[in-house]
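This is the structure, below, for whatever I ask next.
Of the protein chains in this complex, one is absent; all others appear in place.
On to chain A.
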Amino acid sequence: MEDRTDGRNANQLRPLGCSRNILNRAHGSARWSQGNTIVLAAVYGPKSGTKKGENPEKASFEVIWKPKTGQIGKQEREYEMILKRTLQSICLVNVHPNTTTSVIVQVVGDDGSLLPCAINASCAALVDAGIPMKHLAVSISCGLMEEGSIILDLTKSEEEKLKAFAYLVFPNSPLSVIDKVHSSKEEPIEHGIITSVSYGAMPVSGYFDCLERGRAASAAISEFLRRSLQKQSSDDASRAAQ
């Protein structure tokens, strides 16, 4: 296994950072960083009224992606569409029908794994705004090397070198009071998958390997997200006392 440029091993993620409630005017906001990839997400809503093409019996989402530099083009529209469909599937859309929730994503730094970072940031911002959700989403990027080994959390240089890689979004692992024995006949919720975007050609076995590794790593990110949501209340106390 060759060494990665920043010295990580194949399964190691970059340092994660998450802070919430950073924007004063937004109803919910979060900043998520994975190494040098930093994304700021803001949520406004729910506001009344839906756009023309949307179903008024459900809450609708509108995503605006703002790149760090340059004009908005096809790549941004694609990210907006993927993010919108991911968020629609994790949020409960029947609680506030005929409303629109806007999610604005601002790219602050791009060093690979941009879409997973944005999905994680949007999920944290939605939690901050109190939008009703079924469960959280955690997202990770996996790349397939030539000899068939998988590396996680790609940087920009790795994404450009690799033949194929995928961005995967899994539901988080929930805390539950149900005995594990009782529900062992059903698949645990974290075995599902919400979104998968693949770039390049990879063999089917390679794709399934990516899924396995990604799912295992998503448990770590899910744990980090839970801890940062819990720490928030005690953080605020120390922040406000200054």
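We take it that a residue touches a chain if its C-beta (ideal position, glycine included) is under 8 Å from a C-beta of that chain, and two chains touch if they have at least 3 such contacts; residues count from 1.
Criterion: contacts and distances are computed from a predicted model.
Asks: Just by its UniProt name, which of "Aspartate aminotransferase, mitochondrial", "glutathione transferase", "Signal peptidase complex subunit 3" or "Ribosomal RNA-processing protein 40" is the chain not shown in this complex?
Replies: "Ribosomal RNA-processing protein 40"
Asks: Which one, A:86, A:99 or A:155, makes contact with the chain that was left out?
Replies: A:99
Asks: Among A:46, A:112, A:143 or A:214, which one is in touch with the chain left out?
Replies: Hidden-chain contact among the options goes to A:46.
Asks: Just one of A:13, A:64 or A:133 touches the chain that is missing; which is it?
Replies: Considering the complete complex, A:133 is the one touching the chain left out.
Asks: Which residue numbers on chain A touch the omitted chain?
Replies: Its contact residues with the unshown chain are 27-28, 45-48, 92, 95-99, 127, 129-136, 171-172, 174-179, 182, 189, 225-226, 229-230, 233, 236-237, 239-241.
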